[in-house]
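A single protein chain has been omitted; all remaining protein chains appear in their positions.
Here the chain labels run A and B in written order, and each chain numbers its own residues starting at 1.
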Amino acid sequence: MEEITYGQAVRDAMREEMYRDENVFLMGEDIGVYGGAFGITSGMLNEFGEERVRDTPISEAGFVGAGVGAAMVGMRPIVEIMFSDFVTMCFDQIVNQAAKIRYMLGGQVSVPLVIRTPGGSGTGAAAQHSQSLEALFAHIPGLKVVMPANAYDAKGLLKSAIRDDNPVLFFEHKLLYKKKVSVPKEDYTVPFGVADIKRSGGDVTIAATSIMVSRAQEAAEKLSNEGIECEVIDLRTLVPFDRETVVGSVKKTGRLVIVQEACKRGGFSSEVAAEIVESEAFDYLDAPIKRVAGKNIPIPYCIELEKAAVPQVEDIITDTKTVLY
Amino acid sequence: MKLSNKLKINMLKQMLLTRYFEEAVDNFFSRGLIHGTAHLSIGEEAMAAGPINALKKDDLMVITHRGHGSSIAKGADINKMMAELMGKVTGYNKGKGGSIHIANLEQGNLGPNGIVGGGIPIATGAALAQKMKQTGRVVLCFFGDGATNIGVFHESLNLASIWQLPIVYVCVNNQYGMSACIGDVCPVQNLSDRASAYDMEGITVDGNDVLRLYEVTDRAIKKARKGEGPSLIEGITYRWKGHSKSDPNLYRTKEEMEEWMEKCPIKRFKEYLFEEGVLTAEKLNDLENTAQKEIDTAVEFASESAYPGLELLEEDLYA
Partner (left out) sequence: MAVELLMPKMGMTMEEGTIIKWHKMEGDWLKKGEIVLEIQTDKVKMEIESPEEGVLLKVLAGEGDVVPVNKPIAYIGEQGEEIAIPETSESADSEVAVAEKADTSPQQTAAGSSEPGSKIKATPAAKRLAREKGIDLSNIKPGGPNGRVIAADVESIKATPLAQRIAQEKNIDLSEIKGSGVNEKVRSEDLEDKADTFVEEIKEVSVQPLKGLRKVVAERMSRSWDNAPHASINLEVDMSEMSRFREKVSPVMEKKKGLKVSYNHLLIRVLAQALKDHPELNARFIDNGIEYCDQVNIGIAVATEDGLIVPVLHGAELMDVEQIVVRADELIKKARHGELVLSELEGGSFTISNLGMYGIKSFTPIINPPEVGIIGAGAIKEQPVVENGTIVIKSITTLSLSFDHRAVDGAQAALFLSHVKELLEEPFRLI
């Protein structure tokens, strides 16, 4: 085992897969000499050369589309979008091309493309560099959507993503890049469609993604001191969604709180809530399902407002208590 | 340059097949026999037969939504094309794509795109892959005049140029987008001039001269294959039918259409071949009958094929 940061975990996953499979290569802005805006690809240009670590011009549509084309003919590109907000620049390539080509062509081809991108707020980057847009892609059939919450899951999930023959949106979080966790040195993967119960408890289920997982864990610690035992579930992959684990937990606790950083309206927690209501867990709900989410606003610049725009630990505690009675 | 008679006859055959195919499709649509819509390339046959015959068998291509002729020129199975148009399970895409998604990966046809210009970055990426894997293959990328205005056109040509990719961009300038006349939406006279913005060679030729098209494309392909980078070829042509089946052609005049129909690429090529003694009346008759028969067979095949069952509804979504 070794203790590594989330950022290191992402890098190691890519490196190891690039050694494993010569068809894997990287494209993105400033990923070469600069090492990527968040330093994730640092050192990789030296290690793999400029054929396989390609700096691109500022042309998201162009190079993501090129990623689609290369994937169709046998390559396994990993494309970095510098800030997840920029997915809007290549929305057509992801939604109309990558997601649909296999289906439209009757299965003649697959598109093994990974698009990895950091999302989330907290760095004072303001509205156009701080969004959480995973719900947009969870809605598109043909895509897979992944949100690792720690270094262990980041490495294992990214490897799975690279080995997956489908287009995968891999949403990292800027504030998590420096967080360390123990990770095995040997090769391992984390499967898609399997949520992780990060903490067991019988009083209430808290399902969360990305950075909200650690905030939920903190909230659970504090609530435990008050005699409330929370079960914290890290969803890990939105598509495919591990319905079974959440259903099983809600049947046990009878209460569900879902935490996301993204704006509440139309967010993925709404999907989770609906799935639970449609499942056998419905008859076990002893309180309404509670979504704890970002406010329906663009992310503001100044620190206090920026914090207030998204759920903090205290918000999770307060909101969880509303379903405990 | 010296082209074999065999090749020339083959080109003519492809153009005839395309013409008859499109006419058959046009006919079915008018009679309400086909779902959705189709974009017919009647009048643009040379723009497919010319450039595509310059490709090697294992070269790749990306085509436009008006791409039936391109698929035919690359050697597609007409039966499977017609079946796909009719939404049958025996079609290239199991009936799930329709006219604007007919692809044939086995023959290197990465297919058309329903998004204008959508195929351009894809072709560019495919060319990148050929370079990285050093396959020696070239990618031919077709798009229309309207697509030269979309962002990805510029982003892709830029990428192809900086990375010196083995790709030849072919612009089928039929002078109209859907209804927009090219002069109204493009400030430059020759679209091939746009190549220079990317330090790329560009050339504009008569898009109804199949041999001329063959010639310039061949040159560009050879250059790309040698690793000397991409080119942009513009062919000036005209589409006889509306943009799609719902187009009443209000944006162009009858005179203009008639003028261009006179310049029919098939007519011109036939005349040339007669002059050169490559074609005889008998041979022509033979070719025309064979082509028509192939189309008739395809129609029969497609009509008798089954639709995809409901069990295919959610298939082929994820690999």
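The criterion applied here is as follows: a residue touches a chain if its C-beta (ideal position, glycine included) is under 8 Å from a C-beta of that chain, and two chains touch if they have at least 3 such contacts.
This structure is a prediction, so every number in the text was calculated from the model and none was measured.
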When the whole complex is taken into account, which chains on show are touched by the absent chain? A
Among A:Ala37, A:Ala127, A:Leu175 or A:Leu285, which one touches the chain that has been omitted from the display? A:Leu285
So one chain is hidden, and I want to know which residue out of A:Gly39, A:Gly74 or A:Gly254 touches that hidden chain in the complete assembly. A:Gly254
For chain A, which residues reach the chain that was dropped from this view? 254, 282-287, 325
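Heads up, the rule we're going with is that only the chains that are shown with their structure count from here on.
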For the pair chain A and chain B, the C-alpha centroid-to-centroid distance in angstrom is 41
Chain A partner, complex, touching residues on chain B are 60, 62, 91-97, 101, 103-105, 110-111, 113-115, 118, 120-130, 132-133, 151-152, 154-156, 158-159, 162-163, 315-319
Which residues of chain A touch chain B in the complex? 25, 51-52, 54, 56-57, 59, 61-75, 77, 92-93, 96-97, 101-110, 112, 141-142, 144, 164-166
